[in-house]
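Missing here: one protein chain of the complex. Every other protein chain is in place.
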Amino acid sequence: MGLLEGIDWSYLLTNAGIIILKLVGIIIAFLIVKAVGSRIVKKMFQRIQERDNISAQSLSLNILSYVLIFMFVVMVFEVFNYDATALLAGAGVIGLAIGFGAQGLVSDVVTGFFLLLEKQIDVEDYVTIAGFDGIVEQVGLRTTQIRGFDGTLHYVPNREITNVSNHSRGNMRALVDIGISYDDDIDQAIAVLQAVCDKFAAVDASIVDGPNVLGVQALGASDVVIRVLAKTENMKQWEVERNLRKAMKEALEANGIEIPFPHQVYVEKKSQ
Amino acid sequence: MGLLEGIDWSYLLTNAGIIILKLVGIIIAFLIVKAVGSRIVKKMFQRIQERDNISAQSLSLNILSYVLIFMFVVMVFEVFNYDATALLAGAGVIGLAIGFGAQGLVSDVVTGFFLLLEKQIDVEDYVTIAGFDGIVEQVGLRTTQIRGFDGTLHYVPNREITNVSNHSRGNMRALVDIGISYDDDIDQAIAVLQAVCDKFAAVDASIVDGPNVLGVQALGASDVVIRVLAKTENMKQWEVERNLRKAMKEALEANGIEIPFPHQVYVEKKSQ
Amino acid sequence: MGLLEGIDWSYLLTNAGIIILKLVGIIIAFLIVKAVGSRIVKKMFQRIQERDNISAQSLSLNILSYVLIFMFVVMVFEVFNYDATALLAGAGVIGLAIGFGAQGLVSDVVTGFFLLLEKQIDVEDYVTIAGFDGIVEQVGLRTTQIRGFDGTLHYVPNREITNVSNHSRGNMRALVDIGISYDDDIDQAIAVLQAVCDKFAAVDASIVDGPNVLGVQALGASDVVIRVLAKTENMKQWEVERNLRKAMKEALEANGIEIPFPHQVYVEKKSQ
Amino acid sequence: MGLLEGIDWSYLLTNAGIIILKLVGIIIAFLIVKAVGSRIVKKMFQRIQERDNISAQSLSLNILSYVLIFMFVVMVFEVFNYDATALLAGAGVIGLAIGFGAQGLVSDVVTGFFLLLEKQIDVEDYVTIAGFDGIVEQVGLRTTQIRGFDGTLHYVPNREITNVSNHSRGNMRALVDIGISYDDDIDQAIAVLQAVCDKFAAVDASIVDGPNVLGVQALGASDVVIRVLAKTENMKQWEVERNLRKAMKEALEANGIEIPFPHQVYVEKKSQ
Amino acid sequence: MGLLEGIDWSYLLTNAGIIILKLVGIIIAFLIVKAVGSRIVKKMFQRIQERDNISAQSLSLNILSYVLIFMFVVMVFEVFNYDATALLAGAGVIGLAIGFGAQGLVSDVVTGFFLLLEKQIDVEDYVTIAGFDGIVEQVGLRTTQIRGFDGTLHYVPNREITNVSNHSRGNMRALVDIGISYDDDIDQAIAVLQAVCDKFAAVDASIVDGPNVLGVQALGASDVVIRVLAKTENMKQWEVERNLRKAMKEALEANGIEIPFPHQVYVEKKSQ
Amino acid sequence: MGLLEGIDWSYLLTNAGIIILKLVGIIIAFLIVKAVGSRIVKKMFQRIQERDNISAQSLSLNILSYVLIFMFVVMVFEVFNYDATALLAGAGVIGLAIGFGAQGLVSDVVTGFFLLLEKQIDVEDYVTIAGFDGIVEQVGLRTTQIRGFDGTLHYVPNREITNVSNHSRGNMRALVDIGISYDDDIDQAIAVLQAVCDKFAAVDASIVDGPNVLGVQALGASDVVIRVLAKTENMKQWEVERNLRKAMKEALEANGIEIPFPHQVYVEKKSQ
Partner (left out) sequence: MGLLEGIDWSYLLTNAGIIILKLVGIIIAFLIVKAVGSRIVKKMFQRIQERDNISAQSLSLNILSYVLIFMFVVMVFEVFNYDATALLAGAGVIGLAIGFGAQGLVSDVVTGFFLLLEKQIDVEDYVTIAGFDGIVEQVGLRTTQIRGFDGTLHYVPNREITNVSNHSRGNMRALVDIGISYDDDIDQAIAVLQAVCDKFAAVDASIVDGPNVLGVQALGASDVVIRVLAKTENMKQWEVERNLRKAMKEALEANGIEIPFPHQVYVEKKSQ
């Protein structure tokens, strides 16, 4: 800045050749960079995902264009010996403001990129992310859409996705806790329940392993809690649990083993 | 700064030509940039949303004007060889202060832009955002207005909107859990409830799928819980649930199946 | 810095003319900027709000003055060829420290500006902001004052206000849930309650829509819950709810329909 | 840096005059700035608050002194053509470290300044700030002291104070909810309670408005809840509530209206 | 950088005098700054606290030494016309990394400084800070040690201390809530309790004010709650409360006023 | 910038030699740095983990390439005396944006590096990290995969892993709390339970130490709680606890010691 003292009007005229050469050089560089940059952006988006909406790509291209145009203007200014500091300062403030706002967008895209690359979630998976349970409907670069079991469609910005719990990656567990009376014989109850389990294991094709009676899980306030565990095919765990509950309740009843209600001992004390 | 030693008074006079030329260049550049900038801002706002209030647009134009004027002043100063460092430093501090404050505003606009672009929420949708339930009344670039079911109008700055749960995107689920006595026959209860479901499926046009009895959802402290599930048209889920509850209660009653109150076993113990 | 080698004592004397000219230029620029700046600040505050306290405006003018004086000093220094880097560095540290502290103030003003501009809250509105319920007493550029229903005056810095829930923007909802016995006939209860509702709809001028009986909202542990809904004029919702509760309780009583106490089944078991 | 090539030993000697002149100029500037700065700091503190402890002021003056001394040293160095970059870099690191630590202090002072300026809290006020309830004992620039009702003295750094709930700014509300039996007549109960209220309104000078019976606030599990509301002089609300509770309980008793204990319906079921 | 073109080998030789002079000047400045800096650090630590461990002081001196040595090296490099940018950049990265880590340390010291200066806590005080209750054992510049009542020693970094609740700053409150039966006469109960209070006020030297019966604090589910309040000497509040509880329970018993157990009304309903 | 005044067209031609030399130097440096950099990245990844997916490595190499290419372009520009400030500014903005987004990625890798280096978790370990319980399936540089006990696969970004609780590092504790009646003799109960413990200690190979009866852990509302403690082989703790519960319940029963249900004293009071 202020280093104009060596310049004179004749300079611009006598150096017309070099100035034009520089301008040509800048324009060529500009065109090359723009072409290459556009291609990289397009390729990047292409590689990741075809089904993604076009908006993110065109947005990236737009931003690239604006940055390149700005740089082009600055360089032309400099060739004519205008000091571009003021231009840079002004643009810096605006750029910073936009940058702050766009930070979230960049986080979304980076997280989305890895979600897709590492295939942590697929469409149709049953997942828990960002506190929402449901079936994945779409994984985009910016947002992921999850259909909750009550029908709600959740739009989750990818930056909100940190831990991913995918419930569609292998066999699931079916677990039933059932309480029997303190007066009943534990060994007999376990035998009855194991018999039910064995029958299920033989019949139900969606059961992969078990079910088995593990033993006394807790000495509750009013009942002795017996735990039964099975491994089932994915998404079959709830049905197996429902069937197990019904069968085990009926088996205990048939063998005269009580599933007790909450108990309370009443100590009487006369009046006041 | 301080590079004034090469300057002399005669310089300014003898170089009057080049100075005037530069000033003209700056003014032209200034006018072009202002015209182009205004157009970009206006176009950007136009494309997104016509119904939006004018304030955000005029604000953006205002800010653009101030930045351009400031840059214009700095460049004129430089043409006259005044060092503009002090000017820049002063403006930088003020700009930074305003920038910090405006950061939230930029976040609002960026989020609002994507809300509108991706059509995550529409006016009249029933949504849950930023902890508020309700019907969307207006989606603006800065704030979104939601009418709560109790009549309250919630103004939510867009930056507060991360996860969007839209309850108006497809069919919804109607779910009724109903408890029967441990003494009743589960198979009979399921048959009675399924009969009610089938009648509803035939009659109620707002039911898309089901209702169906899933089975024993839980062995409760005092009752065996049976779950019934249906898929309904959007916003009809509550009405279907209400009707199902009434019909199922009456059907169970008619068939002598008890919906039990909480049970407790009383063990008496004499005195103290 | 350190570029003093070209200077000599004679320079200052021989260039007295240009120095004086520069000083005059700086002073004129200083006065113009100050006048324009003050006017902008004043106008800005004027446009927004007349009732606002004067402190924020005079504070802004004060800060503006200090910044201008500092810039003036720096420029005078530079005219005399003193290097102002040290001055700038020292001022930068102090400025940064104050800037950090003032950041909250700027956030307050920016949020306050939008609160006023978009008229999200008005004096006398009943609102919920920053966790406080109450009637707005004053909306300032820096703080908003809310009078809680218990008489407490809450001072809320505007930056703490993100989501605004305004309960004075349209009709409100009156909602009464009433439980009837499992032994009573649901249809009859609904008929009785609807009759009460119809009477209210005819008489009560503050009811805009309804009240209507929606149906069985829940099968509770001891009662069947019926929901009644109405739309009322703003701030009348509580009175309507109170009147509805009284009338509905008396109507059910008159028709022999029980509002049941919590039930418990007790199963006796002898001794231990 | 490194621009020493133009210097020679003779330069320092031949330019002794200008160097001494510069030194004198710097010293004069230093003294003026110090005097003015000290005065501003003192005046600032004076204006705000006389009762404040002296420590904050002397701290500010100390910091000002250190900054000025440092700038003085840098300028002297530069006059002798030593490059002060290293000095600046070293000081910058130390300054930054202290700045980070002092950030909290600045926040304290800025918040304290506004607390005092806007008179949000006064000594002797009953307030809730930063989660503490109590009577304000002192409002300082850095900390506010609150005496909790259990005698504890809370020191709250001002930066922790965001929302201020001041319970000493106008009349307070006295609110009593009282439950009557489902078997009692609501109209009669309201009449009895209103009679109590009217007597209080006539007698108790600390009651500003009311008390009035609002109506049926809730249909509870075992009782019908009636709400009574009054407006009282500041800090009298608890006494009024206590007196109202006693009088209303006695009035209901005298009129044979029951304040019911929790109810439960017992359904007997034989054995198991 | 790169401004070496004006230098030549002869320069270094012919300017040996000025270089040696500069080196001497730098070394003298170095020694003076080190001496002064060490003294400031030592004095600062001395003024605050003698009992503090020596580690913080020697750490500060160490850091000061390293910074000075680094600046010394940079300046020597510059005298020999080596460009020190690379050195500065390298040191800057390391310095920044250490600075981030040390930020917490600086916060500790700044907070500790004010804790000691404003005497918010003293050794032997009973305080609540950072969620820990206990007796202060040591207040250091970096950490504060609190002995919990269960014997645990809590080390709290000073930066974790924001709000300080000091329970050893004046008289404390003793508060006893006691429930009487709905069937008992409130006036009589208050008279009995006040009699106990008066006896205590006369006898117990650790009671500063009261105790007094305030009145009916609440109409509980099963009892009418009466509140009694006293002001006691510091740390005597628990003993006074214990004594009051015992005396009041015995007084009520002696006067036939019941402290009721939880009540429940049971409504019998036959079978199902 | 703007320092072009000394340049002339002839310069470029006459200095063709030096320019070409510089270009060659830059290209050589570029190739060396690229080769060395690639090798470092590859070696780094190699050393840590062979099983890791290739994506992270190729990503790092990609980023390295882009940075080097950019630096190469800038240097070539400079050789031809184009000022690269604009280029740098433009790249800086883009770089910053990407940098913000990539920050999380770097955190992942750094944390992952230490997880692997310090072997805090191994595949097949049972751990609790980031709120998830389960068996480690894979530890990657970016994410760790944990298989929950219900079959869900949790993908945890390493940056989310702070505290690691590894349940597979040594013996585990089996703890059983068992309540006996207030009427039973504590000494006898302890003797009976210790006898069970001794039998287990003799028989069960998976018990490392104990089990032992510790004594009266609590005086509960309805029972005296006795605590029994053992040390078992890893992952055997649940089985041992289940077996202990069953055996201890049966032993107490056999010795006539009661495990009591919740007690309540009921005081009868006639009517109302």
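Annotations for the structure displayed:
Which chain is which? They are A, B, C, D, E and F, in the order written, and residues in each are numbered from 1.
Operating definition for what follows: a residue touches a chain if its C-beta (ideal position, glycine included) is under 8 Å from a C-beta of that chain, and two chains touch if they have at least 3 such contacts.
This one's a predicted model, so the numbers in the text were calculated from it and none came from an experiment.
In the complete complex, the residue from F:24, F:117 or F:191 that touches the missing chain is F:117. Set against the missing chain, the residues E:110, E:127 or E:178 yield one that touches it, E:178. The omitted chain makes contact with subunit E at the following residues, 1-9, 53, 55, 80, 82-83, 85-87, 89-90, 93-94, 96-98, 100-102, 104-105, 130-132, 142-143, 147-157, 160, 178, 222, 239, 242-243, 245-246, 249-250, 259-269.
Subunit F residues in contact with the hidden partner, per the touch definition given at the top, are 1, 3-4, 6-7, 11, 15, 17-18, 22, 25-26, 67-68, 70-71, 74-75, 78, 81, 83-84, 88, 91-92, 95, 99, 102-103, 106-107, 109-111, 114, 117-118, 120, 128, 162-167, 169-173, 175, 182, 186, 214-219, 221-222, 224, 231, 234, 237, 263-272.
Keep in mind that, in the parts below, only the chains that are shown with their structure count from here on.
Because subunit A and subunit F share one sequence, their contact can be compared position by position; here under half of the interface residue numbers appear on both sides.
A rotation of 155 degrees, rounded to the nearest 5, superposes the Cα atoms of subunit A on subunit D. Residues of subunit E in contact with at least two other chains: 263, 265, 267, 269, 272.
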